[in-house]
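Below: one structure in structure tokens.
Here the complex is missing one protein chain, while the rest keep their positions.
Up next, subunit A:
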Amino acid sequence: MASLSACRKLLPALLASCRTGPFAATVRHSERSCADAVASTLTPPGSLALRPFSSSRPRCSDDKVSVTFADEKDGSEVTIQAPLGKSLMEIAHDNDVDLECACEGSLACSTCHVIVESQEQFDSLPEATDDENDMLDLAFGLTETSRLGCQIITTPELDGLRVRIPSSTRNFAVDGYVPKPH
């Protein structure tokens, strides 16, 4: 666990990210209750709390992040309050979201391919390893903001993440499927 002073340094950055950019829309609660909730969990026991812990759970709570899966197949969307340290593959599986995972997260397939909806959120993810890129390169409908769902692990910074599960059905009027190597 980071030292209290380090956490206090992180707090403004966390607040700034909650205020602006892709995360702004997903922060429902006031900045203050959010900040206080975070601060109160960082405050060592016995020391003065800044404010009592708010009774309704703030969105950027310490232990859950909001992840939205949009399924291209039928346009449906589901937003999940996911625990930290879980992969999108696990979160989808735990919440009956239709994300395939043929190799069960061992980087031996590309069926958990997801598209990160915003460039900013995509850029904020830790870079993909060579191993992930090798499998991702074989995914159907690859885009510039594609990742493998089994490699995206939830952290507090990813609160409000929106990903799209690509549809495999092409427009029936289009021909000319390009085969992939095997």
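Just a few scattered comments:
Heads up, the rule we're going with is that a contact is a pair of C-beta atoms (placed from the backbone, for glycine too) under 8 Å apart; a residue touches a chain by one contact, two chains touch by 3 or more; residues count from 1.
The criterion applied here is as follows: contacts and distances are computed from a predicted model.
Missing chain, UniProt protein name, picked from "Pyruvate dehydrogenase E1 component subunit beta", "Transcription factor bHLH74-like isoform X2", "Large ribosomal subunit protein mL50" or "NADPH:adrenodoxin oxidoreductase, mitochondrial": "NADPH:adrenodoxin oxidoreductase, mitochondrial". Touch with the chain that is not drawn comes from one residue among A:81, A:95, A:111 or A:155, which is A:111. From the options A:63, A:77, A:94 or A:131, the residue with contact to the chain not on display is A:131.
On the side of subunit A, touch with the chain left out of the figure occurs at residues 73, 100, 102-104, 106-111, 130-131, 133-135, 137-140, 167-170, 172, 177, 179-182.
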